[in-house]
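The structure follows.
The other protein chains are all here in position, but one chain of the complex has been omitted.
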Amino acid sequence: MLSYIVRRILQAIPSLIGISIITFVLLHIVPGNPVRILLGQHYTPQRAAALAQSLGLNKPLYMQYLIWLWNILHGNLGYSYNYTEPVTYLIGHALPNTLSLVLIATIFAQLFAMLIGTVQAYFENSIADHVITVLNYFFYSMPSFWLGILMVMFFSIQLHWFPSGGVVNPQDPNPGFWDWLHHLVLPAATLTLVTLAGYSRYMRSSVRETLLMDYIRTARAKGLRESQVLWRHVLRNSILPQITLFGLSFPALFAGALFIEEIFNYPGMGLLYWNAVGTLDYPVLLGVTMFLGALTIIGNLLADILYSLVDPRISLESMS
Amino acid sequence: MAEPLLAIRDLKTYFVSKQATVKAVDGIDIEVDRGQVVCIVGESGCGKSMTSLSIMRLVPRPYGKIVGGQILFDGRDLLQLSEREMADLRGSEIAMIFQEPMTALNPVLSIGTQISEVLVRHRGVPKREALDRAVEMLKFVGVPRAEQIVREYPHQLSGGMRQRVMIAMAMICEPKLLIADEPTTALDVTIQAQVLDLMKKMRRETNTSIILITHDLGVVADMADHVVVMYAGQVVESVDADTLFSEPKHPYTRALMESIPSLDEDKDVLYSIPGTVPSAANFPKGCRFAERCPIAKPSCFEKMPELREVAPGHWVRCDLV
Amino acid sequence: MSEYVLEVQDLKKYFPIKSGLLKRTVGYVRAVDGVSFQVKPGETLGIVGESGCGKSTTGRMIMRLTTPTSGKIILDGKDITHAKGEELRASRRKSQMVFQDPYASLNPRMSVGESIAEPLIVNKVLPKSEAFERAGELLKTVGLRASDINRYPHEFSGGQRQRIGIARALALNPKLIVADEAVSALDVSIQSQILNLLMDLKHQFNLSYLFISHNLAVVRHISDRVGVMYLGHLVEIGPKHSLYQDPLHPYTQALLSAAPEPRRTKRRERIILQGDVPSPANPPSGCPFHTRCPRVMDVCRQTMPKPVQVHPDHWVACHLHG
Partner (left out) sequence: MVTETQVANSAGEPRVQATKWRTWKRFWRYPLSSIGVIGMVLLFAFCFVGPMLYHVSPTQGDFTALLQPPSAKHPLGTDDAGHDVLARMMVGGQASLEVGFLSAFVAMAFGTLYGMVSALAGGWVDIILMRIVDILLSIPSIFILLFLNATFKPNVGLMIFVLAATSWLGVSRIVRGEVLKIKNETYVEAALLAGVRTWRLMTKYLVPNFIGTVLVTTTFAVADSILSIAGLSFLGLGLPPPAPNWGADLSAAMNYIFQNAWWLIYPPGILILCSQLFVNFIGDGLRHALETRTD
């Protein structure tokens, strides 16, 4: 097990290098000059040259990359051009917010999806199945940013149940856990709803397929109660594809979080990136992309480990 | 003569959808005595597997429906039982094994769990004890290293071992009736011999009645006390095994025997039954075999023959014998 | 003109087992481990054995769908073991194959006429319109209607599809047809139709067959000579009457005794072999059958027996003989 994890992490290194090269090249081949943006009205050729020198932007591209790579090996993601703070510091503040949003949404979405999908598949073609199918289509097709706005409109502006944005109440000198949770409800609910629909569609077809398997017929031929058939025989097999989906859905979740952070003014990775785009803040852009790439790879690794725990046919050794 | 353990009377199992009604089983009568091995033989699509699933009341939903008849088991009509009562019988009084031992076992549960859960469910035996009994049962069906096998998973076993596990699972509650649906079709000849041998041993030692469903007349000759030949959803011949092989009466049974190559006899040309089985969604009104029958008369196409007793205990659905 | 249509010499196929980070080869599955035999013109050689014995791999190597690890395949006097490109294409006009699964062997997106005419068109034997005409004739030859050429595979039953597959195999007038479990997926009544058809065609076109099957009775019926395979080895080969009446190898004896016969009167004493076939990834030393052999001797565990001729043309590889 441990050797497997180590090996997978070693295998992730080329992927991470790949991500960094792609992002790095992409950032530097596009038109636009951060120096010009940073200096704004104070722009003069001399100042620009000096600034470029101090930022290391006058070196050849491969040198810039190697320097950046060297720094990263020392835990240094560079300094933001904009905030003059270390990128690690900025990410350190943004990451917990995004992670709590994304993790809470995935966990809730997965749990509800399992429940809903199972009920739908088990009572296929019942009224409940049809109603849920319609709702699923609706939320599956719903753009997250529109749903976010509607949530704010109803639950915040009309009903005053939840705040419309932010992480904590800025007026409160020392906000507690409940305040934080109160601010998290709407963004997390929005992200949950838009991901839930996709998961539960998947779960429905997965349970449907499992129900047709020979071993379910065997379980019934053994006289097991329907609840036993469902819990012991159907569910364990049906969640297998769901686990893979969990691993694969990280990029989409981060994308969804980006819009939600924007709407709810929730200072996470998405908002950080979004603000950096406008000013071509290379170190921040690179840092955020690298981090999300790494998280995606970790997510896949987690999913694989989880999979091997549930499915005895897969041994971690044979998967590499 | 004592009352049979199982008596199927005029059983009809149809698949009903908007487009068509498929008469998979169309009015069959079968009796199984205690300790007897009854083979149901026929080609694919003749309704033999649906018969077995009907006895278990496991006809695939939502389209499959038992539309008529009786299944009297030990004096009770299974078709009248509630779903709950039926579940109590399955695995305990009537057990079943299937053709594909790979897909019939749950891939994510250990062999031990899958065998012992039957005991836990029907006999209320505590889990630990049930596991011990599972080990004993595995030894009984000839599985080597039984103590380790209970902790292993289906994919770690060979086909023959999996079928032994299925048999252990089916027999652990000592059912009165075992239904085996093509239990050796997926196995190699030498492994098939092992499994058939095991089933004979089971029958000897537990006096369980067996319904063996197969398309292989060789297996029938090896195992059966009584044989039921099915064609197009109906029983066409029903007789004790010795008579079947010495004096087959129905043209279909005879044709079937003639079309099999032999291990020690030269045949220049095999008999072959012309055409194909009529579609179960659209049976002809007369005899269902008439179209392919070498001795059919015009009357055969007009009127469906009854299953009649042509000699004591020898039932044939043909008016010409 | 050579004496044999097909000659196979010491044919081997080892599939590498790869493992680890760098996908190193850690061992081999010895699917076929030194098989030799010949097929004469107009002869049918049957190959029987249980699953995993290497009979299908042998057939696929002869068709060059799998590349042999070592050994020689001589088709109609020409060594095709390492044939490539056009040379291989030319060799395939002399040998064709009939597959097991009649449902998977036809392209669902092509009409049966297109499927049958395909070898004629791509080999530029006939122009397109004539190729289709020929496809119609071939359909008649295998007992279907010429008008069926425009229909699609899903409109046919399993037995009919198998006929279509046979018609396709006949299109190029091959000398040899390799039939890999060609009737195993069919019901007995359909099976006998196809067997009769194959025997008809053999006389009509003077074909040779390599007939691979696990069904002993079927192989006996169709073959002139029969070879028995076990764990990648040909353990016995001989004329069918000699082999079925007087099986020499203990495995052949067990196999024959285990095959259920549809008859109640005469019953052979059944030899029940113990255990399963060993894994070809880790075959036993000496004779491959010694782990299950009821008549095993010390020598069997150490040395691989050499084939010896016991009766005319009847060879066996067993220490009990020779």
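Labels A, B and C are assigned to the chains in the order they are written; within every chain, residues are numbered from 1.
Just so it is clear, contacts are C-beta pairs under 8 Å (C-beta built on N, C-alpha and C of every residue); 3 or more make two chains touch, one makes a residue touch a chain.
Note that the structure is a prediction, hence the values are computed from the model and not measured.
Among A:97, A:120, A:210 or A:296, single out the residue that touches the unshown chain.
A:296
Which candidate, C:118, C:133 or C:224, sits in contact with the chain we can't see?
Selected residue, touching the omitted chain: C:118.
Provide the residue numbers of chain C that touch the chain removed from this figure.
Against the left-out chain, chain C lists 63, 65, 89, 92-93, 96-97, 99-101, 103-110, 115, 118-119, 122-123, 142-145, 148, 152, 154-157, 160, 163, 165, 168, 171-172, 193, 196-197, 200.
For chain A, which residues touch the unseen chain?
Looking at chain A, the ones touching the missing chain are residues 14-15, 18-19, 22-23, 26-27, 30-32, 137-138, 140-143, 145-146, 149-150, 152-153, 157, 251-252, 254-255, 258-259, 262-263, 273-274, 277-278, 280, 285, 288-289, 292-293, 296-297, 300.
Assume only the chains that are shown with their structure count from here on.
Taking the mean of the C-alpha atoms as each chain's centre, how many Å separate chain A from chain C?
Those two chain centres are 54 Å apart.
If you average the CA atoms of chain B and of chain C, how many Å lie between those two points?
Taking the mean C-alpha position of each chain, the two centres sit 32 Å apart.
Once bound in the complex, which stretches of chain B touch chain A?
It comes out as residues 56, 58, 62, 87-92, 95-96, 98, 100, 103-110, 117-118, 121-122, 153, 155, 166, 169.
Residues of chain C touching chain B in their complex?
So the residues of chain C touching chain B come out as 50-51, 157, 159, 187-193, 195-196, 199, 214, 216-218, 220-222, 244-245, 254-265, 270, 272-273, 275-277.
Within the complex, which stretch of chain A touches chain B?
124-125, 213-215, 217-226, 228, 232-233, 236-237, 240, 310-313
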